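Note that one protein chain is taken out, while the other chains of the complex remain in position.
Going in written order, the chains are labelled A and B, and every chain counts its residues from 1.
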Amino acid sequence: MNTLKKYFREILQYPSAVVGSVMILLLVAVSVYALVTIPYEKALQLWRGGEDVWYANPQYAPPAWMNFFSDKDLPVSFKLHSRDAGENQSVTKEVVLGEQNTSRTFITYTFDFNYDEFPQEMALLFNTTYEVKQPFVSILWATPDGREIRVGDFGVSKKMTYRISQDTKLQRRLGGLPPIQGLFADPNAQTPVPFKGTYQLLINGVSFEQDSHIEAEFVFYGQVYGLAGTDHLRRDLMVALLYGAPIALAFGLLAALGTSVLTMIIAATGAYYGGWVDELIQRITEVNLVLPFLAILIMVGTFYDRSIWTILGVTILLSIFTGAIKSYRAIFMQVKESAYIEAARAYGASSGRVIFRYLIPRMIPLLIPGLVSAVPAFVFLEASLAVLGLGDPSLPTWGKIINDAWLNAALYKGYYYWILEPAILLMITGLGFAMVGYSLDRVFNPRLRGL
Amino acid sequence: MIEAKSIPEMENNPASTMEIAPEKRNSALLVIENLHVWFELKRLGFVHAGYVRAVDGVSFELDRGDSLAIVGESGSGKSSLMKTILGLNQPVKGDIIFDGQRLSELGGSQLRHYRSKIGFVQQDPYSALPPFMNLRSILSEPLKINRVSNSEERIRRILKVMDEVRLTPAEDFIQKFPHMLSGGQQQRVVIARAMVMEPKLIVADEPVSMLDASVRVEILKLMGRLQESHNLAVIYITHDLSTVRYFSKRIFVMYAGKIIEMSPVDEILNNPSHPYTLALLAATSEPDARNAEKMREVPAGEPPSLVNPPTGCRFHPRCPRAIAGLCEVKDPPYFTVAPDHQVACWLFE
Partner (left out) sequence: MPVSKLMRIQDLKLHFRSAAGVVQAVDGVDLDLFYNDAIVILGESGCGKTSFARAILRLLPRNVEAYTGKVLMNGNDLMGLSDEAFRREVRWVKMSMVPQAAMNALNPVLRVGDQVSEPLIVHAGASRETALKSAREMFQRVGVPVDFMNRYAFELSGGMRQRVAIAMALVTVPELVILDEPTSALDVLTQANIFNLLKRIKQDFDMSFVLITHDIATSSELAERVAIMYAGQIVEVSDATRFFSAPLHPYSQKLMASVPRLRGNQELEFIPGNPPSLIGIGQGCRFAPRCEFRFEKCDQDPPVINREGRLVKCWLYAEG
């Protein structure tokens, strides 16, 4: 314990170590948060799940906080559900019963619009109940300057999505303007500029049966969304960014740990037994050093299986017999001659015991810096494979985000946030581990201190 | 008998070793019989280039409770002899009989049992202790290896042996790590580890040469006390003659793989016979200001290579009293100079 405390104090002397540790702790915190708030199954569902999950998000939307940086205020998405009328002041609903089991339902959505750009889209998602006869709705639009525009009249099925921008009749009524522009445009301006103020959307619905109800959700698709923005499938990138953290860390740590431990055991065995065992291990290592690592992974991914466990397994397998074996072996050869090893053999320790109880514990402090520095290498490896399209397609990882962005020509289209967010996270991971690993190296290998 | 491989050099090696009386073979604790420990030299990893004849025909016996000092310089073969007794090297010819059993016939758990009966005390106490284990773990190791599985029994034995080496309060010490102890304390731990399996024989390789002067005495006295109370047989290996008197009853002087003089300690100090022994004694300093005024007599040259030892008596190239025509031709047998005092030197024919 005391040695650990001593090491800890030494490490903290290096500012790079402190900064790096802070970064890593942040990542760990993010991972924990992600795992706690979004259980694994739900995350996959959020990432894979269809329309009903993503329906309310705009497409290709940068994060909401971009508004701070751009001179133009971009509209933010929101949803208003008629269910929430009463609690939410922006929604009102009134049901008036009429004769012969008919009823009229009045739903009003009120919102402020003070942005400089038009929203992407607006939609009404209807949820009605009825047995035979469909309810009928009439939708009106009230602008801040008192104009009332008739949006549409139609019958509503049990589950129906009405997208305003798709309504060609509305477009004609607005004189050929795209519906969204037409509804928001300043009537006095030459170029299409949104008119700011309070808007209202009114639904006037009629149901013809006793238990027939109308519920509607108004979805306002802004130009920006949430903390991280959305991608081409309207998925909230926060899910993938958050969830990518534990996946990246887990992959990196497991790969680094697995590789280091196995490499050490093999190096120890070779150094201890010498003879043909040692020769064999050295030759395997030399051959393995020549093999093209990434190419083999690509082949495995393309022809065999892309699941993350397979990739992890093959990675570890290929990484065991690396140059690290040679350096560990050199140290083991030296330690092997120590007096306490000789003493152990003299009081009857078996070879296995000598290796595991005497040689390897001696090596563990030397192992740690290498291990920490190896983590980002594996994280980047996983991301690279994902970028190349060989990642696990079902998992929300940072590499996958970059892959999607690249496939959708994000940079060309100007969706910089899509690439930058995962890239920055990858950089933080790499930098954090590298800095801590470097300082650990200086602490555990005092010979490097003079450098 | 271990079969010597068909080694041509072995054929020509004169058997000038001691004959062990047959009745001794059974009653003595340790019998070394015509022991040869040769290491094969390989050039380029596989080309045979001769043998290092580290131990070249050594025989002696050691009784229970007997203490023996083996004195020699580096290259004399004393370390190889010691390691072979400990079972760390294989002899190429000759045998070791311990407690009536031949080492060559032991295997597996019998070998482990053999090892547990011999304690090893090394030269450098710090490197003899694994730095990452606390004393409790260090002392548990021999017990665990020898299947003392009951942890209460282990603790009992550990505390007992810590008490015997005067590392008290033992409960405090067993939590510590080697780097927290002084050199003397570390050496006590090494001794404790050698004693924890209640051995019959202790082999000590320069146990005090890396300790400070004032601590040496403490450790030597401790070992002497342990030897008496447990009736241990001790083989004390050193190159420092001045400590031998305090710790051993008999002394063997080794040179180039052979024992060239065997004698009780007092006898050899009063009546050193072999020219090499005389040289060793003459070169040993004692604190006396007059030493600075004169040169010491030292035999010329260096210890011979063990790959191609000189013919005949191995000391002859450096011996001031070599008999021409005899010493370089024939390896001398043992001649008795006094009771229990044998010398392998033609001067005493």
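The rule is simple: contacts are C-beta pairs under 8 Å (C-beta built on N, C-alpha and C of every residue); 3 or more make two chains touch, one makes a residue touch a chain.
All figures in this text were calculated on a predicted structure; none of them were measured in a lab.
K.L.:
For the full complex, which residue in B:67, B:227 or B:243 touches the chain that was left out?
P.N.:
B:243
K.L.:
Can you say which of B:88, B:215, B:326 or B:347 touches the chain missing from this structure?
P.N.:
Final answer for the missing-chain contact: B:215.
K.L.:
In the whole complex, what residues of chain B lie against the chain that is missing from view?
P.N.:
73-74, 182-184, 212-218, 220-221, 239-243, 245-246, 269-270, 279-289, 291-292, 295-296, 298-299, 302
Assume only the chains that are shown with their structure count from here on.
K.L.:
At what distance in angstrom does the C-alpha mean of chain B lie from that of chain A?
P.N.:
Centres of chain A and chain B (C-alpha means) sit 69 Å apart.
K.L.:
For the complex, give me every residue of chain B touching chain A.
P.N.:
86-88, 111-112, 115-116, 118-120, 122-124, 127-133, 141-142, 145-146, 177, 190, 193, 197
K.L.:
Which positions of chain A touch chain B when the two form their complex?
P.N.:
Residues 2-3, 338-340, 342-350, 353, 357-358, 361-362.
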